[in-house]
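A quick write-up on the structure given underneath.
Shown here: the complex without one of its protein chains, the others still in place.
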Amino acid sequence: MKRKIPLLITFLVGVIIIISEFIPHKPFGQITGELENWYLIIAGFAIILGQLSLFKVNLFKIKHRQKNWQFFIITLLSFILMVSIGIFWGTENHPGIFGNGETISNTIGTKPFDYLFDNVYQNLQATMFSLLAFFIASAAYRAFIARTLESSLLLVAAILVMLGNTSLGSALTGWLPESLSFLHLPRISEFIMKYPTTAGQRAIMIGAAFGIIGSSLRIILGIERSYLGGE
Amino acid sequence: MSENVKKKQIDRRWIFLLLFLAVAIPLIFVIGLPIETTENVRMVHGLIEQTPKGSKVIISFDYDPASKPELHPMGKALMEHCFDRDIKVIVTALWPMGVQMAEDIYSKIKDNYPDKKYGVDYVNMGYKAGGIVTIQAMGKNFRDIFPQDMNGTSIDELPILDGINNFDNLGFVFALSAGDPGIKQWVQVAHDTYGRPVSGGVTGVSAPAVIPYVNQQQQLIGLLAGLKGAAEYELLTETPGTATSGMDAQSVAHLIIIIFIVAGNINYWRNKKAEKKRGE
Partner (left out) sequence: MKKTILMFFLFSASLLFSQDIFFEAVDNPNDDGTAIQLRWDASNISSTKMIIERKDDGGEAKLVQKIDKAEGEYMDGEDIKPGIEYVYSFSAWDENDQLIQKVESAVFAQAQWFNSEKISLLILALIITVAILYYIYHAKIGKELYIRKIAGLESIDESVGRATEMGRPILFIPGILDLDDMQTIAGLTILGKVALKAAEYDAEIIVPVCRSMVLSTAKEVVKEAYLKAGRPDAYNPDSVFYLTDDQFGYVAGVDGIIMREKPAANFLMGAFYAESLILAETGFASGAIQTAGTAMPSQLPFFVVACDYTLIGEELFAASAYLSKEPNQLGSLKGQDLGKALFVILLTIGIVLEISGVHFLKDFLMVY
């Protein structure tokens, strides 16, 4: 019974959503939107679970002085700080429970939450994103080796696209006459991105879409139950 | 790869250091490498140039601070271009932080356009969850979805939104998109269902998936792709900004990566030869 009810709910909801895709008439036309709203509400409450887990795990590591326990204190303090200042003084367009915090805002130029968001959070996000540039360089150095025909093609394509996407590509082949303009690096780069790359991506997307159809049918029909835990 | 070959590879920290210098130095000492415009960017520029003065357009800010370096310059150049052509801008956001991204741009450029008034020439309707469902609902009844702007002002008190009940009276829709929901959903609804011109700007990594929409059916009218697309658009609108200055850094960084790839290949083949000799 413990597993039969979730399976029955999955089956009914799955079938209703598939049908509602083809039936605009009420209530079918609105079902998908309604269920998405229900999901958002449940996910909103589920956030509390996540925060409790975060606290529990970090407090445990601090309490037992596990390796690098000081970093976990920073995690919890940052969390408490952002939540508190947001609740107390609000954000740019919304007041907090203690009003708009004019004194603090006048000192630092903006509300504390916005100050930390603009000057700390955004910069941390940009920092993590910029790690990609370094890792792409090290991954490219390691992986773009002409060992086989396929890896050689990958290597050549990568170099052409990289050059074509920069001013260097224009500078290197800008002198070519109109009759040879198809050899202009930006054009070659655009060709590679527009045709073989797109074709490959589409093929993967189509395969993935079929995979999703198969997986979804297995879940709706109750053939696959691993998401419930167990078999 | 054998241990010997691995050991003879450059320590990745040298790669990181050289890449850091390759990006930092051109940003400080501007080289000024020439930028050439491509067809897709010229199409975007042409769309705004051909839109009649006084038209109302939607610009949807569907990105967060992580994609700011690539999409923010596009948004700034686009808004300046629209204001220069007396095109009225209605901002929406399908990503929560898109609202702040739009406000950041507007706050930076509004002093250059003292005659442009909030509520008359520009309005920020704020963030709406729901992705494609929200866009579909906007196409049916815009005023139901956005009864007020992000400041709580009623839609009926905003002159820019007079006559805007759906997508019918819009010049075009422009989506600055870092992922999902984003430009694809705007194409599916605003163009395919309601027949409005749609264009957009995306991050470099998303571009291959979106470029197919620039086709004969004109599902997208041009596309700004990545930092290069932003720099090209800045060139066409004669508003050099962070994208233009970033192109020098991007060019040099790409060159360094290519040099490392070539060095890695030379290293690999030399070591392989040496191993073969030892084996013999």
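Which chain is which? They are A and B, in the order written, and residues in each are numbered from 1.
Note that in this section contacts are C-beta pairs under 8 Å (C-beta built on N, C-alpha and C of every residue); 3 or more make two chains touch, one makes a residue touch a chain.
For clarity, every value in this text was computed on a predicted model and none was experimentally measured.
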Quiz item: Any idea which chains on screen the missing one touches?
Solution: A, B
Quiz item: Which of B:37, B:193 or B:218 touches the chain that is not shown?
Solution: B:193
Quiz item: Of the listed residues A:8, A:132 or A:153, which contacts the missing chain in the full complex?
Solution: A:132
Practice problem: Would you indicate which residue among A:182, A:195 or A:210 is in contact with the undisplayed chain? | Solution: A:210
Exercise. By the contact definition given up top, give the residues of subunit A that touch the hidden chain.
Key: 18, 21-26, 29-30, 39, 42-43, 46-51, 53-54, 56-57, 60, 67-68, 71, 124-125, 128-129, 131-132, 135-136, 138-140, 142-143, 200-201, 204-208, 210-219, 223-224, 226-231
Practice problem: For subunit B, enumerate the residues touching the unshown chain of the complex. | Solution: 12, 66, 139-141, 143-144, 163, 165-166, 168, 179, 192-194, 205-206, 208-209
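In the analysis below, only the chains that are shown with their structure count from here on.
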Quiz item: What does subunit B use to touch subunit A in their complex?
Solution: 9-10, 12, 15-16, 19-20, 23, 33-36, 38-40, 64-69, 129-130, 133, 150-151, 204, 207-209, 211-212, 226, 228, 247-248, 250-251, 253-258, 260-261, 263-265, 268-269
Self-check item: subunit A residues within the subunit B interface of the complex
Solution: 32-33, 36, 40, 93, 121-122, 125-126, 128-129, 133-134, 136-138, 140-142, 144-147, 155, 158-159, 162-163, 165-168, 170-171, 174, 186, 190, 193-194, 197-198, 201-202, 205
